[in-house]
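A quick write-up on the structure given underneath.
Complex shown without one protein chain; remaining protein chains in place.
Chain naming follows the written order as A, B and C, and within any one chain the residues start at number 1.
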Amino acid sequence: MTVMEQRGAYRPTPPPAWRPRTDPAPLLPDAEPYRVLGTEAAAKADPELLRRLYAELVKGRRYNAQATALTKQGRLAVYPSTTGQEACEVAAALVLKEQDWLFPSYRDTLAVVARGVDPVEALTLLRGDWHTGYDPYEHRVAPLCTPLATQLPHAVGLAHAARLKGDDVVALAMVGDGGTSEGDFHEALNFAAVWQAPVVFLVQNNGFAISVPLAKQTAAPSLAHKAVGYGMPGRLVDGNDAAAVHEVLADAVRHAREGGGPTLVEAITYRVDAHTNADDATRYRGDAEVETWRAHDPIQLLERELTARGMLDEAAIEAARQDAETLAAALRERMNQDPVLDPMDLFTHVYAEPTPHLREQQEQLRAELEAEAESEGSTHR
Amino acid sequence: MTVMEQRGAYRPTPPPAWRPRTDPAPLLPDAEPYRVLGTEAAAKADPELLRRLYAELVKGRRYNAQATALTKQGRLAVYPSTTGQEACEVAAALVLKEQDWLFPSYRDTLAVVARGVDPVEALTLLRGDWHTGYDPYEHRVAPLCTPLATQLPHAVGLAHAARLKGDDVVALAMVGDGGTSEGDFHEALNFAAVWQAPVVFLVQNNGFAISVPLAKQTAAPSLAHKAVGYGMPGRLVDGNDAAAVHEVLADAVRHAREGGGPTLVEAITYRVDAHTNADDATRYRGDAEVETWRAHDPIQLLERELTARGMLDEAAIEAARQDAETLAAALRERMNQDPVLDPMDLFTHVYAEPTPHLREQQEQLRAELEAEAESEGSTHR
Amino acid sequence: MTTVAVKPATMAQALTRALRDAMAADPAVHVMGEDVGTLGGVFRVTDGLAKEFGEDRCTDTPLAEAGILGTAVGMAMYGLRPVVEMQFDAFAYPAFEQLISHVSRMRNRTRGSMPLPITIRVPYGGGIGGVEHHSDSSEAYYMATPGLHVVTPATVADAYGLLRAAIASDDPVVFLEPKRLYWSKDSWNPEEPTPVEPIGRAVVRRSGRSATLITYGPSVPVCMEAAEAARAEGWDLEVVDLRSLVPFDDETVCASVRRTGRAVVVHESGSFGGPGGEIAARVTERCFHHLEAPVLRVAGFDVPYPPPMLERHHLPGVDRILDAVGRLQWEAES
Partner (left out) sequence: MTTVAVKPATMAQALTRALRDAMAADPAVHVMGEDVGTLGGVFRVTDGLAKEFGEDRCTDTPLAEAGILGTAVGMAMYGLRPVVEMQFDAFAYPAFEQLISHVSRMRNRTRGSMPLPITIRVPYGGGIGGVEHHSDSSEAYYMATPGLHVVTPATVADAYGLLRAAIASDDPVVFLEPKRLYWSKDSWNPEEPTPVEPIGRAVVRRSGRSATLITYGPSVPVCMEAAEAARAEGWDLEVVDLRSLVPFDDETVCASVRRTGRAVVVHESGSFGGPGGEIAARVTERCFHHLEAPVLRVAGFDVPYPPPMLERHHLPGVDRILDAVGRLQWEAES
């Protein structure tokens, strides 16, 4: 006889509103990040895809090096490199269909280029001649977004709007480990889950937010564990394994496309270079850590897999290198030309039509430019 | 022989940074909300505590009714009632030690009163004579907070500061189901977990944010499931079971006090009254739902338990009712007096010292008041 | 000729009608916010829209203002015309990051290829006995943010016409709704077509020769009352209702001030760093030699908005306006 029965107490029913709508178990990420390269899963991977990924990674690495070099030559104001993160950048771009949308963070010029945006237009922001160099509608790539995590709700809204219109569109939004701490990350994921919007959130956990290591950013078991709190699946993947990142993202994109709603993917990777060319990483981390990660390099991982499987020979490797050099040379040459700027553009796109007030200021600038041209023409100030 | 061995592929080591610091399993809430009343656990509950809770619940219910009546008499500008939620309100206050801090949301005047704040001072905001009627330091109760979830980071900062100073202080912060959608909720929980601050977050999930039901607020299995994404334990409790709420909060407070860091508690309850006296709840919900919840009433649950265990007789029930009437009568009487107001107070506490600019405006108001008094003294405008 | 007696509509009803007509006219128009659906909004401005157009067109969002505005940005990127409701003025603050960093700049950022036709409805101002955070006037923040239009009606007809214009605009518009005028009525007839007001034109609500009261939104009726009362003092005041703070109608305002030679700017918002400074400065820049006295400002005090029982001492009323008019150096006249 239990205590309850002994004392004949009543048994209240559970609170009426208590019906968990979602089973949490399938939303939780696996304990280990998913891997393809060097595992059984590799055998199932599409060889063509792997070769394509390889070629893009090699190009990406070269692109990062070239862009960094351009900062030294004063051709870029600043460059946040994705060396070591190419697998995420490239997979994010390749996994999308033409009609889909990519929402990059400020770091993701490589993903933008891999999606098809002209490399010079992708670098416009960082060169400093305008804020966005490309038409977002041409390749369905949102502007590179400087304030962290603030583009995530845009991705949700766009995906939601597309779904309301009945269009087959998925949005993939990229954010860093640091960006997950922002309120906008939270609000975006919550809206996405409530609306069942076709969005995929890709967190590149590269270990640092500038100088701040992950341990000061979060105490969570993983960033992917945040997903369950929104009621969406969280997936954890080795971010240096291009095949794994591609597969996990492809699953998530398919899931979204089929009406299954959003997914949060955490890709574990590492920012091998400093935060930007202007940063001094020795202030906050040691070489040893960087070296460990160099040994887990995304290009090497894929190269070894392809070589081991006899899918890549020296000639193919050389061809990829050549392609990358061609890209870099073209970029170098084009970036060495001074962009043609019109100061009057300051006013052109603030509103559909400049306000009377802006028109006055426009005239003021015009007069200033004329005076400048005149004084340059005659004497030097 | 596995595929891998067949083709002699290499086996990459896991990504170097991948060591999950926290085991997610203990952070996840149980599948069912925790209950004490009517279960085996009730036998272990402290009878004195249960009786105390009972008396406070009865007083709380009466307080809610009286405050609502005062809005009808024009003595309060507005009142958000916690009828049906008294178990959470009272337990939150009773679970704290004297040196601890309570951070109420705008709805939680009852918790504020249960913590010892003068009931009239607690209602000052809602009466409209000032923004906060009590000195927060007297009972260590932060001001009732109107913008949702914005007081949560305050609780974290205060708890963190106390810990840095080596003081034995826990902060308990209250928020609604709707409030969990705000970015500030996210940022507060993340800071708390990273800093291992001694804070307890109590979400009163009362089913609605004004008219918006939980299903439009979140797709999560439960709000307590959000905890794992921060690396803190999440607990789920029947919010109408005062003994259960008290026990779960007491555990969380103890855990925090002992240096174990923050906990997120979701109490499942129901807002039986409309959002405030000004709201028309029939616009968004049916009577049937409300009735189901009335059958799961916190006072009745406790009364039945205590009666079944022979710990409460008619006399004791009557005594509790009497106490509640006394409280209500005193409140009524005091609230029926017009507060004495000095318009010049507009300027007194904007800065430690009014700026020269404010001093000018102070003089302007003084002149206006004098002119008003004069014209009232002579003719009527 | 028969005149049909028109049942007067409130400003709130005119706003509802504007939303409904805009939604009927253009399927791209979506209304979203906290409690805008089933409840019809805490001020009932969206009443009936979810029923008529479905919850996908008039959506109860989760409770997160940055999320509301941020997702609206994405919806606008995809060609929709979101009309966002912020429940109260002070609850728009969490959305400032989205507003300043994105809403106001996206068109410029993308050289015009990505305009954001978003209307942000913000009930603002006091005088309704609201507790803390329910009575703010934050138009100064919006004015200081290039790329936004800032519009505010003072009459029932303008509420309809300006909201239609805001929704039709290809630029983001912060549409400030004076809370205490929600229940005001005038002779607007919902059954007759109302002209859609162009954004950016001020209007002279009352002609006068002695001085100009420059005002907008909730302070327009107060100024009209002050102008009436001023007659007893021998002043014939002109009242200009700005209707839009951005774009600013220098032409109408300056024409009036040049005529009267004196001006007082009247608003509820605090004066320090508030709209009145801008208005006084630009009127002075343009009309200096026509001014008999400095442009004065009558405003709320520079304090956090007071509790209900003290708000009448804060809000600029007829007396404070007349005091200021009295300080316009009339001695110089005689």
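One rule holds in what follows: contacts are C-beta pairs under 8 Å (C-beta built on N, C-alpha and C of every residue); 3 or more make two chains touch, one makes a residue touch a chain.
Source: prediction; values computed, not measured.
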Left-out chain, listing which of the shown chains it touches: A, B, C
Contact with the hidden chain (one of B:L37, B:L57, B:A142 or B:A219): B:A142
Among C:H30, C:R297 or C:R320, the residue in touch with the chain that has been omitted: C:R297
Among A:V78, A:A250 or A:A308, residue touching the chain not depicted: A:V78
Where the unshown chain meets chain A, residue by residue: 77-78, 125-131, 146-148, 178-179, 181-184, 209-212, 216-218, 283-284, 339, 341, 343, 345-347, 350, 357-358, 361, 365, 368-369, 371-372
Residues of chain B in contact with the chain not shown: 130-132, 135-137, 142-143, 147, 150, 152-162, 164-165, 171, 183-184, 186-188, 190-191, 194, 345, 348-352, 355-357
Touch residues of chain C, complete complex, unshown partner: 66, 90, 93-94, 96-97, 100-101, 104-105, 108-109, 132-133, 138, 140-141, 143-147, 246, 248, 269-270, 272-282, 284-285, 288, 291, 293-297, 302-304
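In the analysis below, only the chains that are shown with their structure count from here on.
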Chain centre separation (chain B, chain C; CA means) in Å: 36
Multi-partner residues of chain A (at least 2 other chains): 183-184, 186-187, 190, 194
Per-residue overlap in chain C, given as positions that touch at least 2 other chains: 61-62, 64, 66-67, 94
